[in-house]
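One chain of protein is taken out of this complex; the other chains stay put.
Chain nomenclature is as follows: A, B and C, assigned in order of appearance, with residue numbering initiated at 1 for each chain independently.
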Amino acid sequence: MTYTDITKKHEKKKRFSKPREKVNLFITKIRATLLLIFWEKTGLKKAINWLKIWFKKVLDKIYQLYLYLFKINSFVFVLRILTVLFWLAAVSMLLLDTITVALPIYTDSLGTDEVLIKALLWVIFDLLAAATVLYVIVAIFVEEERSRLPTIAIVQIFLILAGLLLGLPNSEDSVYVGFALLFNFITIVFAYFSFVALDDQVKSLTQFRKSSKVFFRNRMGKIGLVILVVLVTLAALGPSITRYEADDMDLANIHEGPSDIHILGTDKFGHDTWTVLLDSLGISLLVGVVAGSLCVLLGTTIGVTSAYIGGWVDTILMRFADIVLVMPPLPLMFLLASLPFLLGTIHWSMIAIIYVIVFWPVSAKLIRGQALSLKQRTFIHSAKASGASNRYVIFSHLLPNVFPLMLTMIITSMRQAILYEAFLAYLGLGDPLNNSLGLMLQAAQNQFALASGYWWLIFPPAIAIALTTLSFAFIGMAFDEIVNPRLRKR
Amino acid sequence: MGLWKYILKRLIFALVTYFVAVTLVFFIYHVMQGDPTYIYSGNVHIDEDIPDSTRERWGLDEPLWKQYFIFLRNLLQGDLGYSFFKGKPVMEVIGETLPWTLLLLGSAFIINGILGILLGSLVAWRRGSKVDATFVLTYNVYNAFPLFFVGMLFIALFGYYFYIWDFPIYFPLLGAQNPLSYRFTFIQQVGDVLWHLAMPLTVLVISGVLGWSWFMRGNLINVKTEDYIQTARAKGLSENQILFKHGFRNALLPVITSIGMSVGGLIGGSVLIESVFNYPGTGLLLLNALLENDYNLVQGAFIIIAGLTLLGLLIAEILYGFIDPRVRNA
Amino acid sequence: MLHVIYIRRTGSETMTLIDKEIAIEAKNLKKYFPLQAGLFASLFKKSENKFVHAVDDVSFAIKKGETFGLVGESGCGKSTTGYLILQIEKLTAGSIYFRGVDVVTLSKEALKEVRKDLQIIFQNPYESMSPRFSILDIVAEPLRLLNILDDENEIMQKVLEELTDVGLIPAEDFLDRFPHELSGGQRQRVSIARAFTLNPTFIVADEPVSMLDVSIRVGILKTMQELSRKHGTAFLFITHDLALARTMCDRIAVMYLGRIVEQGPTEEIIHTPLHPYTKALIAAVPSPDPDARRTEELPIIGEVPSGIDIASGCRFHPRCIYAIEKCKEIDPHLEQVKKDHKVACIRYKEINEIK
Partner (left out) sequence: MIKLNRKILVSMTIVLAFSMMVSLVPTSIMAQEPIYGGTLYTPMGSDIDTLNLFTQGTTYSSYILSHIYDSLVQYDVDNVPQPVICSAWEDDVTGEIWTFTLREGIVWHDGTPFTADDVMFTWNLLLNDDTIPRRSWIFDWIDGFTKIDETHVSVDFSYAPGFSDVMIDFATQWIVPEHIWDSVDVLTFTNDAAIGCGPFKLAEYEPAQFFRFEAHTEYHLDGPYLAEKVVQIVRETEAGYYALSTGGLDVLGGAPPDLVDVAMVDPAIEKHEWLQDYWMYLGLNQRIYPMNIKEFRQAVLYGTNRSEIVDVARYGRGLTCPASCSLPYGDYYNPDVKEYDFNVALANSMLDDLGFLDSIGDDGIREDANGTDLAFEIMVSAEAQESVDTASLVQGYMADIGIDITIKPVLFDVLWHEVGGDGSQLYDYEWCLLGWVGFWSDIHPNWASWLFNANGNWGGDGKNIPGWSGDPRADVTDLCEQIFLTNDEDEKKDLLNQIQVIVAEDLPYLPLNILGGVTLYRVDEFDGWVMGSTTGPDNWESWLNIQLLEPESSPGFLALGAFLTVVVVVGLVRKRRR
């Protein structure tokens, strides 16, 4: 294909034929004016143009993908299949939430207007979040949109959280939204691995292979990813793969050891430990994912703002971060957990929020450092020389380049959040309504599991916590090796 | 900038930070808390107006800003207010528990520092060997379990099952000293305190040492790729000489800054450990005060704990200033 | 023939003479970077503000289609001058006249219009592109940012054209690539393409080839020259390499510590340097002739000092081998020696034995 071929291919067809009569001329003028107003000024033209190109590109990409999928190794192939599966799961969770929880509240609502508005908002947020989730897959496949992936992720997580908070009164049901968040997070991580992987883009197979090799050569990273996938799948399937519901009580068999009826035995109510474990795993992962991602998102927002604006805003934000940093985290979490606004009930999302309040400075400071060094890079100068606005610089240049660091930090943060949830639960400040791994440990302690020899009550949750945090740690370490090449083994 | 000027600057900064933190805690607590005198109204047979007179007595009917200044003035005089639950000044209550916490934290701090740095250097220098792999695995696995779970295991194993299995050694479980230690000689008393300290300290120290070594290892690995190490190697220095003359010192610097930061985590860990091992420290006090809604005590304990953290940070910064003159000018 | 226009600046009595042949004119540019004092220091100490005098009273004019070189050791404020002209850094004082308008006083929107005609090529091709942008995005960025073209097809055409122009052929192969997939030379070509997409009348080239292999420099410089000839673009060519400046530039200004010390046509400066600093620079250029011997020691002492505590009088005197007591007192200004040749030295006559 030569240059002229290409220009011809991209050439636009002429839209209007020239008017031949005066009346026609007049009508055409009006039409043109109207078109100008409705077509160009409203951005419709832009949108339709964009859609057209986009559609064409998607078709292109699907073909490319088809070719591409058979060029790569099987592990990455599985990864991609999983990406799509998790993505589907995320969308279906959001839709499920809308259909089974939010909409019924809206339609059945006999309550006040407030409830009605809340439910309506909830539905809207859910649908918007679902739309952004849909967009993620688009972004994965279409290059132009890929640089917007972090922005989308941020918007989407905020949307889902808004839905989550609205869903708080129906705490048991809002789990759907949380799962959507969890799945979507994994989708993004997988997508990032399989398509966008840190420095790599779809087309540059060599480069992509290099960095995915670093990740997958790292045996720990591989193990971590496998463990995480298994855990998340188990948590997602939850009690549906066991014979019991989490709150089923088999009062004829209390404190029974593992047997073929109860794989991991029962507690003092005859709750099936295996079922409860799967149920808890979900909540613990949710706390981890929500707290971890929200914490880093807030940290990133503040860090980037601080670095970009600089001056006294920077000084004040960073001094404030310093102050929060010098307060010992666990005692500070107690303090916040005990504040009366919780009125004695602690929901798991509250634990997540407390975690965010305590730990945002860590990520804010790191991201600020990164953003400051990016700010000095000349590509930002060159964008500015072309008249780029601050918004443009932040969203198109700073955030995409901070994203790898963000991702590593989110993973670290999630690992930590899961542990802190367990700490708070152990000290009696957990969410007593939803099973969580920490709560299981506390319950085991209440039943004197170690002294009475009920090992099946205490070791499974402990090992589950360990496996979860371990998988996060391993993945984080593998990421570290990519981000920080010095750590690579030679 | 001279060393003294640097120290002064850090001191002023620490004080200002502390002041803001204290203010924050005061306002969080006073805007959101209930009435601290409610403990008095716990008895249903008390007349309704009595809490009012009590409020007057403790200056609680003053406007908030006035209370704040009273609080600040008292704080400067070392008075953290009155614990309505304990019925005595907060300072006194904390004073009873603080020595134990300082003992636990101090010894953990020192052991962590020394062992952590040594172990970290060892594994970093044997990078890729079995020692290193074992270390990485141990670090990750140990830290993957919640600290209190490890504590629970320790208690059950060393305090109970060792006895059941007729091991000659088993550890005490309750408190920080033997109730009958008044009968002991001084040396026996010291031994007794150490004996009680052994288990909580071990749990705290294992995670601390692993954490520190992890950090030290990372730093040393970074340093190892620096040009001057390659130069030293080219000069024909032995690996050990390189380690101690070049690598060690340069890797140590960031570790020292992290000392301060680690104090917060250490205190958090000690809260968990104290509650698992019934150790009578300030962390446990804070937790109990929280569960009993003793607001002044919570506030006081938190102020003290935050002060400890800040002190750790300050010491680390000053130490850093001693070692690395560049920092003073930054 | 000269067309002379008078422009009246509102609220000011200064009248400026604008030559229509002049592409851009910088007048009395100043850039002081304040030294950051600590939070507490600024609270407790009487703030005695210290500044880095990065650019201190620099003026020059560049004619249309001309390549104007800015030469000096690193750290003397060359790049900052370039940034100032493009408004990437904010001026401390001074004015920049472009098409008869002081761009410093322009509003954001008006500035956008001006930006279409001002572009920059950066020194480091590895840093001047976001690793997350494809080549298409990088080259099209100015088009999009300044709303020159709305239609994606048109943008793509334009980009293809430019890429072909800078010699990245076949252009369509490069569209979807990312910077790290290109070699240094290719990247710099992308930078040039990006700079020329808007057909600007003026481009700042900030050491465009200093990071590249010598072998590919020539190609890139040639491309630049061709393009500037084609579009009639004026260049502000910033370099530390006098030899390079000699091949590229029509006129040269030599900078030292934020000041222009000598300015004139390239050949004249190379052959008859007047300022001791220029002499030193020229002496430092290695001669391609292996038999040519360096007759004297480098006529300069030490290295470029920091811009914080600038010496009184002539800023060059601590390093100058011709310095006398008077140099410590008098701060010399640019003096017209010949037509278009200016120098800032009180002793240039004695040194060069000019009457």
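To be clear about the criterion, a residue touches a chain if its C-beta (ideal position, glycine included) is under 8 Å from a C-beta of that chain, and two chains touch if they have at least 3 such contacts.
All of these numbers come straight from a predicted model, not from anything done at the bench.
Shown chains touched by the hidden chain across the complete assembly: A, B.
The residue touching the chain not shown here, chosen from B:Asp192, B:Glu226 or B:Asp324, is B:Asp192. Of the listed positions B:Tyr68, B:Tyr142 or B:Phe184, the one in contact with the omitted chain in the full complex is B:Phe184. When the missing chain is restored to the complex, the residue among A:Lys46, A:Lys222, A:His255 or A:Lys375 that touches it is A:His255.
Listed for subunit B, the residues touching the missing chain in the whole complex are 39-48, 50, 53-54, 85-88, 92-93, 96-97, 155-156, 159-160, 163-164, 166, 168-170, 172-180, 182-184, 188, 191-192, 195, 275-276, 278, 280-281, 284-285, 288, 291-293.
Although one chain is hidden here, its contacts on subunit A can still be listed: residues 110, 247, 249, 251, 254-255, 268-269, 343-345, 428, 432-433, 445-448, 450-454.
What we mean here is this: only the chains that are shown with their structure count from here on.
Farthest chain from subunit A, judged by C-alpha centroids: C.
Here the spacing of subunit A and subunit C, counted between their Cα centres, is 46 Å. Subunit A and subunit B have centres, each the mean of its CA atoms, that are 33 Å apart.
Subunit B and subunit C have CA centres that are 56 Å apart. Among the residues of subunit B, none is found touching two or more other chains.
Across the complex, subunit C is touched by residues 1-3, 6-7, 10-12, 45-46, 49-50, 53, 143-144, 147, 199, 201, 203-204, 207, 315, 319, 377-379, 381-388, 392, 396-397, 400-401 of subunit A. Per the touch definition, subunit B reaches subunit A in the complex via residues 17-18, 20-21, 24-25, 28-29, 32-34, 127-128, 136, 140-141, 143-149, 152-153, 155-156, 160, 218, 221-222, 225, 261, 263-265, 267-269, 271-272, 275, 283, 286-287, 290-291, 293, 298, 301-302, 305-306, 308-310, 313. The touching residues of subunit A, counted against subunit B in their complex, run 220, 319, 322-323, 325-332, 334-335, 338-341, 419, 422-423, 426-428, 438, 441, 445, 450-451, 458, 462, 465-470, 473-474, 486-487, 489.
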